[in-house]
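Note that this complex is displayed minus one protein chain, with the remaining chains in position.
Chains: A, B and C, in written order; residue numbering restarts at 1 for each.
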Amino acid sequence: MHAETKQHDFEPKIVAFVCTWCTYAGADLAGTSRMQYPSNVRVLKFPCTGRIDPVFILRAFQKGADGVLVSGCHPGDCHYMAGNFHARRRFAAFRALLSFVGVDLNRLQFSWVSAAEGGKWVDVVTELTERVRTMGPMPEFKELEHEEQWSTFAGASADKVLNSPELKEAYDSIG
Amino acid sequence: MCKSDNIYLPNLATIEAIVDETPDVRTLRLVFQDEQVRENFSFRAGQFAEYSSFGFGESTFCIASAPTRKGYIECCFRSVGRVTESLRRLEVGDTVGVRGPYGNSFPIEEFYGKSLVFIAGGIALPPLRTVIWNCLDLRDKFKDITIVYGARSEADLVYKHELKEWQERGDVRLVKCVDPGGAGPDFDGKVGFVPTVLEEAAPSSENTIALVCGPPIMIKFTLPVLERLGFSDDNIYTTLENRMKCGVGKCGRCNVGNVYVCKDGPVFTARQVKAMSQEF
Amino acid sequence: MPQIITEQNLRNLIDLLVKEAKLVVGPKLSGSVVLYEPLAAGSDLTLDALPRRSSKELFFPICEDILSYKRENGAMKVTDVDRSKFPETVLIGAPPCDAGSPAILDAVMSWDYNDEFYLERRRKSTIVGIACTKGDDACFCRAVGLAPDAEGGSDLFLTPLKDGSYACKAVTDKGQALVAAHQNLFADGAGTEPVPFVDQAVEKLDLVKIKKWLEEHFEDPLWEKIADICVGCGACAFICPACHCFDINDEGSTDDGVRRKHWDACGFAKFTNHASGHNPRDVQNKRYRNRIMHKFKYYDDKFGKTLCTGCGRCIRACPVGIDIAEILETINGKED
């Protein structure tokens, strides 16, 4: 995987949750076949898509991911028979939830990539990376990380400047 | 200890040595990084501290080393929770935070001229070990010293080297024991539960103070034995542990009735414990 | 000399204080609930309902950093929070059951060890209390020794008058200073008649008797009877003006993060759970008993005060309708 020479203003962070049996092997194949794909993706390996809890996806966004990819075996190919079938329903529901609370689903991609589909892995990763790149950084969860309840945050107003002419004007205008 | 008035701010300490007492119990020897703190830190036997593993939080253990040995402190813990497991992952040279010392202590001066019986079970030896060494370092101030210590199995005995040392020195009577079924082929101690072994050992109660620490079940069966041996409730000391967060009487979880273990304890006499509400 | 302030001038006062760069906190409509929140202008002040959460969060925030840590060049560095940055604060519009709570909490926050986070905020705040003319059947402040017109805890105390203005009384020097600095908003005079108070269903309790009963009835069928239905949430504790239990947790990585102190509640099953799995308060009624005992016995034992202001919030909020006033009345009415 050679680094792309082209420079971008924004390099999105993409987290990929993949199953070890298919997609991880597929990504591996892409690597050993010396296919090129964006280096923005960080791959996390799981036994099965059925093990990929929606909370992991949330956590990824919270910790700074701009896009998340979840990928596993094609339906019928699950090493554990039905893990990906269950995952499919769960992720369909989770997408609806995320959308309802105002998360742009374009940042979340699901795919089936088998151990033989190194090319598909490259396509999926490239497409998601480029799409998220045009969308820019994901601000929502990151901003939330730094938000506080007002009482915690009470220090902020101390930085306000005491503007005496304005204050005097205010005094004068009353009473 | 801290220069700041922030009571939650820990002093930083470096792990100087690690000793694995049992497969899941570990001792950390800690040296304060700040020179002033290192020189001025003092505590009394029985006090505890809040140890922090950064990123995981704080945990409460007694200070297991003797106050008479300056320059370092030791803590001993079993890894059972988030903080203790993370402390276990630390290596020599890593940094931990230490807040303390907190709580009351054993009134060692009042024990001068008396005999002492230490009774401990399992992981509860560290809170007494600090007193044991404190007393051994001032050996001539006390009469007979007896240590009855037991654990579930031979492997669960902590401070094995020190047990050996105590066994070998002539001025201490060490009775060690393991629960039935817990002894290896070469075990040189007794087999039986601590209360039973204590009754067999039958230390005299005359002018003697008993210091007991162990799991609630052990305490429950040990107190009647001590009573039979003639110890009055005022001459039996124990140290309690409850879940704590602040260590300074604010967070509201360590109380047993109106007694805050962190402030009014952790050291109590049996009379005080019995007077506490039935919650204990 | 008695003074009065018109409602408009009370709002003007808020505007001025905001301009003086003070943090002005008062009841404000936030979404569909009234909460104590920073007021951006006098017009934000909402005095028709008791805020859902008490004003304790002004001094004891729901969650606050107590330190931060960072590994720099391999060495861990711990940084204290700059408490001098805490703003000068004015709390406006707190009824006696809220204004009175810091006076109770000061004791636990400053016995032996001082919680400077709380105390610094206390030092920097002025409390403008207001006599309570609302109240409902959950209120029982009179029963715990307060009253709708109790000035305790307030620096400046306002009494709503029938013509819509407020009679003012400077209770402390801080209150005096607040009036003095904005003298042109206040007028001399006693004003019209005050707005009458609402009657309370639970008027008077014998707290000494209750404490004595609690002392003698650590084990009592009452605890199972009232607390078996408790579902173990923290609603009562979190909205209580006097509950002060907290938890301390680290958030962040092992190299960079903060240590935070945040509200905790004795009703949670894990509150006292030891790492070993042993839990001294293993069932819900023991946890509920601790709540009552702490408020009406333990706190009194330690600090000579009752840890309750009778605001009634826990009664209104309890998901299963546990009524602390009813429990106190029951105990109060017991013969033995």
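Some points to look at:
Quick note on the criterion: contacts are C-beta pairs under 8 Å (C-beta built on N, C-alpha and C of every residue); 3 or more make two chains touch, one makes a residue touch a chain.
The rule is short, and it goes like this: contacts and distances are computed from a predicted model.
Its UniProt record calls the unshown chain "4Fe-4S dicluster domain-containing protein", which is the correct pick from "4Fe-4S dicluster domain-containing protein", "glutamate synthase (NADPH)", "NADH-quinone oxidoreductase subunit J" or "Peptide/nickel transport system substrate-binding protein".
Every visible chain touched by the undisplayed chain in the complete complex is listed here: A, B, C. Annotation: of C:A40, C:A75, C:V198 or C:V231, C:V231 touches the absent chain (contact as defined above).
Only one residue in the set C:F86, C:F117 or C:W263 touches the chain that does not appear here, and it is C:W263.
Considering the full assembly, C:E251 is the residue among C:D106, C:D206 or C:E251 that touches the omitted chain. Of the residues in chain B, those that touch the hidden partner chain are 81-82, 85. Hidden from this view is one chain, which touches chain A at 53-55, 58-59, 62, 75-76, 82, 85-86, 88-105, 109-112, 120, 124, 140-141, 144-145, 147-149, 152. Those residues of chain C that touch the chain absent from the view are 30-33, 35, 52-53, 62-63, 137-138, 201, 228-229, 231-235, 237-239, 247, 249, 251, 260, 262-263, 265, 268, 270, 283-284, 315-317, 319-323, 325-326, 329.
One rule holds in what follows: only the chains that are shown with their structure count from here on.
Counted by C-beta pairs in contact, the busier of A-C and B-C is B-C.
Centre-to-centre separation between chain A and chain B, using Cα means, comes to 48 Å. The geometric centre of chain B is 39 Å away from that of chain C, both derived from CA atoms.
Chain contacts: chain A has no residue touching two or more partner chains. With touch defined as above, chain C holds no residue shared between interfaces to two or more other chains. Of all the residues in chain C, the ones that touch chain B in their complex are 66-67, 69, 75-76, 78, 80-81, 83, 108-109, 111-117, 218-219, 244-250, 252-255, 257, 259, 261, 264, 266, 271-276, 278, 280-281, 286, 290, 293-294, 297-298, 301-302.
Against chain C, the residues of chain A that register as touching in their complex are 148-152, 154-163, 166-167, 170-171, 174-175.
Against chain C, in their complex, chain B makes its touches with residues 4-10, 12, 52-59, 80-81, 84, 86, 95, 97, 216, 241-243, 245-246, 248-258, 260, 263, 277-280.
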